[in-house]
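Excluded from the complex is one protein chain; the other protein chains are retained at their positions.
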């Protein structure tokens, strides 16, 4: 939490001998004190992934030139994809909700308690129901009712609002609308959804009904980045809870709510902490 | 375990007031000491399920007439489906295997240690590989190689063998052949399979490959009764284990083996203890 | 949820043949439609436990006489301890908090969403910090700073307030004070605490520090009824989460928060639903 003044570098590139040494040497030589280092090599596809976080206190390169240095000294040499973040630049998050409040309360409770290094200025909904909750927490709430005819138009307005509020990523907290590709493409790997099943089982609508019908003994929840392929984007996290023959659809819904909010909030936390890399529709999630 | 001389009665029937009282009154009045009683009412479909086990020591009705009495006094009156078992009549189990030994060893280890009230006289395989293991434990092992052309013929021989050995139920311990309806229909809800995924996700062949490809964060195993619909029979039990981006297909297979054997053995134990009822392609599994 | 007009009867008594039949017969004959029935017999100590819920719509006995009838016809005959509740009489709950908000937000979120059949009119704290949260949800909040000298006096005021608000049970939502016997005895088995460890491991203060020091690979949280023996009351529920060598005390605290709030809220839900019986410092918790 609250590391004052650190940089986070996320990298993925073709695996070659020496990358790890090159990156750590670069940071060490510039007097950066490495705080966390995680790396992973996918041996099947020969891809190198890395997350390194270092203190900027004595770092020699001026902050606004770091990206250039990395690009020149490392990225070009190793064909790296990289992203650079600074801990004092908080990401800005928007939440989309419909009528259910359990995920929203969980997110707001954490935000309010200062658990996360994030700004949360905006909530968007297709229903007015949860406006009082937003008011309670002092967050702007906009309603865009959606139907078949107005969807494109309403989403265009939502997108405008997201830009106006300088939103970096979006959290769908049981938002009961499928987003259109236009909106999704504007936030690639930056829209987090919670699906109330253990994906890929029971994708689509009414997963608890389907789980009950099939007679499963465990139900789950799945957080994932949204892609244009419904419920098929890169999975960030999953968790499960046991059910028995005694569970009704209603009791599954009740047990599922706890899963959904925890699984969603964990994914949001990983995203805020810049610990997620995506690759071929899968995620690398560092501890 | 090892209750000397008990009866187990499994019932399901349309729910009506008074069934529970009628059954317990019947046993009490005949001087049966109830040891375990589990009941469950499905409120949606109005079905009553019950398992009751009582000591036979002072039971007034002679053992070989109990079934008649239940039929006359209870079953006809309440339109019951019922089954009656005696603890001193051990069920006889056969195991089908292919080449993998982990589930087989787990079953044999428990059998050898006397954990279960069961006889295990027969192992059938489509490969000779595990014969030494069967020999080691002193259990008959028969090989029936299966190909497209001889399947019906070989299964007919297997069925004959099952009858010859008076087998009551069959355990598929990672048996890599799909059974034909003829064999399945001879043992309705009495063939237990272990599928190496969290069903209904990844039914069919190579579930670990599919799970790896999809990038899931949890893998599972599912025990179920075999029906003619592949991997779609009533689920008995499920369990899961976490995986991460670091897991390869090979490491998933390794983690999965532990799940498979435990989930299968738990299902076999519940079956031996007569704690499973099936209804509309789902199971009621009492504790 | 929202059963209109039901009665819940909780029983425990010495086990004898016929109790189950007697209770269900009584309800059936008086035209009560049984909705849920759970029973458990402790075979070691020969104790019978039961929870039965039935619809009152056509029940013949007038509501205010039911207790008398049960007492006369059943309780005296079978030496029963029993409690009778009506679903339309909501229990009234008070929350005690200190400075941490995660459990409080979880409870308030559920209350606000109407998940529980409960009234929540009162929050008591030894610090003023969370008053804005209480205000936000429109709940009365009183501050009683506690030190060695004023403890008895302050608790006396708290107790008075609990009575004034007609509080039926108390939830300690990470309340960082040990209650004195006087307060505990006023709410026997009606004060629910959350302890941030897997009891009985790491009872007392700073359990995450102790867990880290010991190098455990799993941490837990435990909900229990408060008795005068610190962290040693009847356990209601427990849950765990994996940790590794990478986890610091800080990250354990973070992971633990999610456990604490879920484990506490589940216990509160069971209590509200009258599904918990206590016996010899242990609980019977029906599904």
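Note that the chains take the letters A, B and C in the order they are written out, and that residue 1 is the start of every chain.
The rule is short, and it goes like this: contacts are C-beta pairs under 8 Å (C-beta built on N, C-alpha and C of every residue); 3 or more make two chains touch, one makes a residue touch a chain.
This is a predicted model, so every value here is computed, not measured.
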Omitted chain's touching partners, listed by label: A, B, C
Residue of B:31, B:102, B:127 or B:190 in touch with the missing chain, whole complex considered: B:102
Sole residue of C:35, C:201, C:230 or C:253 that reaches the chain not shown, by the stated touch rule: C:201
Among B:112, B:190 or B:214, the residue in touch with the chain that has been omitted: B:112
Touching residues on subunit B - with respect to the absent chain: 1, 100-102, 105-106, 108-110, 112-113, 115, 133, 136-137, 244, 246, 250, 254, 257-258, 262, 265-266, 287
Absent-chain interface as seen on subunit A, which is shown: 17-18, 20-21, 24-25, 28, 33-35, 37, 39, 41, 43, 242
Residues belonging to subunit C that touch the chain removed from view: 40, 42-44, 198-202, 214-218, 220, 234-240, 244-246, 248, 281-285
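As a working rule, only the chains that are shown with their structure count from here on.
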Label of the chain whose CA centroid is most distant from the centroid of subunit A: B
Residue-number overlap at the subunit A/subunit B interface, same or different (half cut): same
Copy-to-copy rotation for subunit B and subunit C - C-alpha atoms, rounded to a multiple of 5°: 180
Distance from the mean Cα position of subunit C to that of subunit B, given in whole angstrom: 38
Between subunit B and subunit A, distance of the C-alpha-averaged centres to the nearest whole Å: 42
Junction residues of subunit C, two or more chains touched: none
